[in-house]
Every structure is written in structure tokens, then in C-alpha cells.
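A single protein chain has been omitted; all remaining protein chains appear in their positions.
Letters are used for the chains, namely A and B, taken in the order the chains are written, and counting of residues starts over at 1 for each.
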Amino acid sequence: MTAAVQARRVTRMRPRAKVAAGILGLFLVCAAIGPLLYPYDSVATSVADRLLPPGSALSEGGLAPLGTDQLGRDVLAQVLDGARVSLLVALATVLIGGFAGLVLGMLAGYFRGLTDTVISRIGDIQLAFPSILLAILLAGVLGPSVLNVIIALAVTRWVIFARVVRGSALETRDREFVDSARVLGVGHLRIMWRYIFPACVQPLLVAATVQIGLTMVAEAALSFLGLGVPVDQASWGATIANGRDYLSSAWWIAAVPGLALTIVVVCVGILGDELRKVTDPSERERA
Amino acid sequence: MTATEEAPLLTVSGLNVAIEGAAGTVQPVRDVSFTLAQGDSLAIVGESGSGKSMTSLAVLGLLPEQATVRAEDLRFDGAELTGLADPDWQQLRGEQLAMIFQDPLSALNPALTVGYQIAEMFRRHRGWGRSRARQAAVELMAQVGIPDPAARLRDYPHQFSGGMRQRVMIAMALALEPRLLIADEPTTALDVTVQAQILRLLRQRQRDGLALVVISHDLGVVARSARRVVVMYAGTLVESGLVAEVYPAPAHPYTAGLLAASPRARGTAGSVRPIDGQPPDISALPAGCAFHPRCPIARERCTVERPKLRVVAPGRESACHFAEEVLTGEPTKRGTGAAHG
Partner (left out) sequence: MIAFIGRRLGLAVLLIFGAITIVFLALRVIPGDPASLILGSQASEAELAALRTELGLNEPLFLQYLHHLADLLRLDFGESWRLGADALSSTLERVPATFTLAGTALLITIGLGFPLGLYAARNAGGWGDRLVSYSSLVGQALPSFWVGIMLVLVFASALNLLPSTADGTIWGLLLPAVTLSLPFLGWLARLVRNGALEELGKEYVRTARSKGMSERVVFYVHVLRNTLTPAVTVLGLILGNFIADAVIIEVVFAWPGIGSLLIDSITNRDYAVAEAAIVLIAACYILLNLLVDVLCSYLDPRISLEAV
């Protein structure tokens, strides 16, 4: 696919996909440089400014656009910081899980036989086990840290990617051009890189988009349970958990980060749908 | 000929069907007219896409929502059918009009027992209780020749053979003793011996006073099941007459071609000669006579002027500019010509 074709497809996106892309762009900017744009320390406490509603003036003269929590910490600052953690965890998880899934899925689909049986059975066993349980177990045992959350979530996600990749690899390995390459004596590694890998990229990208949204929810859930990001770091899940105790006096603490999470996840979903339509020719005809 | 002189049971006059599609409107049925008397039998013949199934679905009001039906007259037993309200249709269908379909496996509900699907006729139309309806279903199944009906009542369609499934369809259609049965390719999905059994079953019912419309592309099936025949091509009627008169001497080159393509239908031995070319795309019909690109005797006039269906002999109609020529010439030779033309 040339860049020109891709560009045309982007401009052909439906309006809601464009809106979703715009919101996600804003989210990316906030996650990347938000703490620079909005100079409040998300963990700095101020007893005088406890539980202020959105739009309140602070004791030092500033403004808390989204209010403060029970320790006087700025909620907007927490949301911006949380965005950074959320994005970091989601991207790292999908990259690591996606890479593991890509390698194992290609091995299983290309070599079939025993390799496939072993990899697929392990995957089956893992999928028979609710993934949220596995994440809770691993994150709980490993202890709270950003890296551990990424490890726990990547372990639960690789199977999804491996299945998608294995399907594409199985389909491609018996194509004529792969057969002729094999007859010509091209090595397995080279065949996998030159012929199998390109066929797996598009389905892998679609799966990755969907998983980014799911991973963000999973990270928030783990942090909500106290098993995710450590307490001295901001996370949407942790902020929501904190706000749960102040629902009747300060609803904004729990509401704002959850709303941010919901909007981002819905936008990722819409964009994932669009991506599937663009990359899958059969979907495109139906649309 | 007394049958045709009485007030007909079914009158179809100037029937048009239009279907709105993504690529514009197509007209799969154009200006089709025929009548059918009580106890008579009529075959509608044509290749797939000729509009014969659409015609029959229009008679039962079963066309999909995108289809619009226009007719000068569409009358059953004196009552107008176009614009009939749903409850009235439901009264008519099953009670007076019934239909059986080509592929009984997909036409039967896979998740309901055969007994339920037959008994349903009595339960919904007559309000009978479960056991009485089931008893009637057993009797019906026995009548259409399903062995051991009481035991098979609880079986599902997929547990039956093709021929038995079609018998189930027939039992269902005939449950309430309707006056008209439309059979759309009733034997196409079946093997030859079973075909004969099913046709015998239908003929026997027809002798008991049932009016029968058989729709088929197979002239052999038509010869064994109907008294009269109408031939359709690209949505219009091209010929009509008695089977006994049309078969030996067709009055339209298309009929002649069909007959040549099906030697079994005429009882003569000989090789099969299919008609050259493909049925036309109904969304882009050729000018003039729709058949002219495939016609062995087509002349200049055929490419510009659309022929009308007209009487060419007593009880015979044809939509060919040169019908008389076809009729009086040697049809066998024409048929041969069709294969080479």
C-alpha cells in the first residue's frame, strides 16, 4: 500500500472516526507534554485547599479547574499525569505482548506440527483462565510498579496476538510464492521475514488498536484495586479508588479520571473499527 | 375446454414486479397474464432469472419488501389480491393458497420438529388442540407416503431424506386442502426416481380438484405434471398453450430451443442441444425482442420492434414476429438451427 493510498483512506474516514482521532491526538499531547503545559504538581498536598469543587480558587491564588482531592492535590494535574501512565502502560504492553505474540504466532503458523501444538495448547489453557484473574495474580505477586503492571498485562495479552498472527501465517505459508521460495532453497528465517511477516502486519495492527483500549481499562482496574501503579504515582485507576471514599462530598475526584478513561477508550474503539474497515477488503465492500 | 370457460380461480393480468436495488430499479416481471381454473394445471417454464418464481411469489404476496407489485388484475376466486391487508393474506395463505419450494431442507425450519411444522397449520388456522393437530399431522404424513409417521413426528428436517422432506412440505401445504398449490421447482433438488414419486403425488391431488401451478426450468417435469404451459423469457410471457400442442409444435423459437435442449421432454431420443448464449441481464435488456441475440431466426425487425403476445392459433399465443413460420415449419430443424445459430 503506498502512502498516497493511505492518505486517501484517511481523508475518507467517517466523521465520527475523525472526531475520535482528534480526541486521541489531544490525549497523546496531554500525556506527552501535559505536565509541562499545566504546571501543578499532582502529588503536592495543601491542607488549605482540601476537597475544592471544580473551578475553585486556590489559597495561593491559582485556579483548580477540576477541583482538588482530600489532600488538596489538583485533580486536573492528576488526570494529566495519569494519562501519561495510562498511555505508557498501554503502549508498552501492546508492544511487548504484540512482539511475543508475533514471534510465537509466526513460529506456530509457519512450522505447524509440534511447535504449533505446544504454543496453541499453552494459549488454550491460558484463555480458559479469565484474563483479569491472571493479571490480578501476577500484578499482586510481583508487587506494585509500572514495570510489573506492564509485565502482568503483556503476559495476559500475548495469546490474542499469537492467535491472530498464527491465522495469517497459516494462510500465507501455503501460498504459491512461499512454496517456490522454499523450493529455491530460501531459508526459513528469510521466508518468515520476507513473506510471512508482511501478511501478519495488518491483522496485528488491528488487534493492537483494540488491545490498547482494553489494556488501558485493565491498568486502571489494577491500579484501582491497589495492585497496579505504586501510590506515589498518579494513575486514573488509583485516583478513582481515592475518590470513591469522597463520593458524597467531592464527586469530581472519581468522576473526572473515569470520564477521561471512558472517552479515550471509546475513541480507540471507534478508530479500531475504522481501521478494520480500511484494511479488510470484505468489510470495505459491506460498508 | 369447459374448464377455461368457467370463471377462473386465479386471474393474473398485466402483472409487473419492480425491485428497488442499489443499482436502480429492475423489472423482473413485465406484463404477465394468465388464468387458471379450478382443478386445472399450469406450468410456468423458463430459465433461471426469467421471472417465473417472482410471478408465483407475487401471487402469494410473498415478495420482499423492496419489491412493488402492479397488476391490472390479480384475482383469486373473484377477490382482488393487490393491496390486501396482512390479516387477509394470512387467512388466504395456507387455507386457499399454498406453496412448496425448491429446496425443502432450507425451506423447512431447522429448529422445529416436522410434526410441529405440519400440526401448526391446524393449530394456528383452525385453533385445534395439540393432540388433535398432531393426530391430523400423522394422517397427512401417511397420506403423502411417509413411512411410520407417528414415530417420525418428533424428528427434525435434517433427519429426513430429500424426497421425504419434500413430502413433508407437500403435507404441510395440503394440510388445509387449499384450492391452489404453487410448486416452485418441486423436484429440482431430488433424484430422478424420487422426482417421479413426488410428481405422481401432485398429479393425484390435482385430479381431486386442486388447481396446480408448477414452476420449472425442466420441460420433462412440466410434461408430466401440467395440462397447460406458459413460457417466460426475461420477465415476459413468450408463449402459451396446451402442453400437448406446444411440445410437438412450438410457436416461439425460445420454446423450440428449450425443447431441443431437453429431448426427454418430447420422448424422443437424441443429444441435448443447449440454447446458445446466456439469459439476458434484466437490468439491461436488448432492444426489440429480448430473445433476438440468441434467436436462430432473428431478423432486422426483431432488433427494433418488441413483439407482443398474440393469438397465433386457437388456444395458442406467441410473442414472436414470425410465430406462424415457427409453428408451420419443422420445429426439430429449428431446434437444430438453434444449436448452431
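One rule holds in what follows: contacts are C-beta pairs under 8 Å (C-beta built on N, C-alpha and C of every residue); 3 or more make two chains touch, one makes a residue touch a chain.
As the structure is a prediction and not an experimental result, all values here were calculated from the model.
J.: Which residue among B:Glu120, B:Glu245 or B:Asp276 touches the omitted chain?
T.: Residue touching the absent chain, from the options given: B:Glu120.
J.: Using the document's definition of touch, tell me which of A:Val79, A:Leu138, A:Ala169 or A:Ile196 contacts the absent chain.
T.: A:Leu138
J.: Of the listed residues B:Thr25, B:Asn109 or B:Ser161, which contacts the missing chain in the full complex?
T.: Here the residue in touch with the unshown chain is B:Asn109.
J.: In the complete complex, which positions of chain A touch the hidden chain?
T.: Touch with the absent chain occurs at residues 124-126, 128-130, 132-134, 136-138, 140-142, 213, 217, 220-221, 224-227, 237, 240, 243-244, 247-248, 251, 254-255, 258, 261-262, 265-266, 269.
J.: By the contact definition given up top, give the residues of chain B that touch the hidden chain.
T.: 60, 62, 86-87, 89-95, 98-99, 101, 103, 106-112, 120-121, 124-125, 156, 158-159, 169, 172-173
In this text, only the chains that are shown with their structure count from here on.
J.: When the C-alpha atoms of chain A and chain B are each averaged to a single point, how far apart are the two points in Å?
T.: Those two chain centres are 59 Å apart.
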